[in-house]
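Before we start, here is the structure in question, set down as structure tokens.
Note that one protein chain of the assembly has been removed; the remaining protein chains are unaltered in position.
Let's look at subunit A:
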Amino acid sequence: MANKILEVKDVKARVEDNEILHGLNLTINEGETHVIMGPNGAGKSTLGNVLMGNPKYEKISGQIFFNGEDITEAGTDEIAKKGMFLSFQNPIEVPGITLSNFIRNAYQNRNGGRIRLWDFRKDLENSMKLLSMDPSYANRDLNVGFSGGEKKKAEILQLLMLKPNLAILDETDSGLDVDAVKTVSEGIKAYKEKVGGALIIITHSTRILESLDVDYTHILVDGKIVKSGDATLVDEINREGFEKYITK
């Protein structure tokens, strides 16, 4: 039997006074790819933030286990060090540190110990090539002045370099043109092949899923998972939309 990497048990969470997740349950095994779809405002991004321990989102009840450990109250940096990764919908610009130094810094923070500079550079170079990123981005300040597409690629670059065992991709495909979606999708595929980590792909559209093998699909409506199925559920949503899952 496969090992559970993530177990979300009846989690309720709110931002300020608005309860957004109303008792969410989700179980993910090692190496699985889960897709979370749902209408605007259903709580998809909230789920990513709650899992990653964003202090802006308060957990009211329920528990989250990661690799069998209770991380419900853990800090964001602790969760990251345990191997969870969140690709941001809107990556933040941080002047004063280059993309390359930031990734190296983060790598050493997560894994402890130093990485050989030569190995790191080689790995970074290859990963950037895979993502069709101009090598000059490595020496630019983190996300500063990057286009929307380059910011998303930089997130996937971090995914490839940091090698987490669970990655949450929050609308990584939004705002990207067809070619960029394809490139990003290649990057995600490479992550699956090389690292074999589990994935939660939060998305509105299905373009990013075309070249990936999806194990499960979940429909999130009004802060709850209302339907789970296999990859065919994605096609169903494509044809019919969310309408039948929305209770008025």
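Keep in mind that, in the parts below, contacts are C-beta pairs under 8 Å (C-beta built on N, C-alpha and C of every residue); 3 or more make two chains touch, one makes a residue touch a chain; residues count from 1.
Definition applied: contacts and distances are computed from a predicted model.
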| item | value |
| --- | --- |
| From "Iron-regulated ABC transporter membrane component SufB", "NADH dehydrogenase", "Putative ABC transport system permease protein" or "Monovalent cation/H+ antiporter subunit A", the hidden chain's UniProt protein name | "Iron-regulated ABC transporter membrane component SufB" |
| Touch criterion as defined above, residue of A:Pro91, A:Gly197 or A:Gly223 at the omitted chain | A:Pro91 |
| Residue of A:Phe102, A:Phe146 or A:Tyr245 in touch with the missing chain, whole complex considered | A:Phe102 |
| Among A:Gly75, A:Pro135 or A:Gly196, the residue in touch with the chain that has been omitted | A:Gly75 |
| Touching residues (missing chain, whole complex) on subunit A | 52, 54-56, 58, 75-77, 80-81, 85-86, 88, 91-92, 94-97, 102, 105-106, 109-110, 141, 158, 162 |
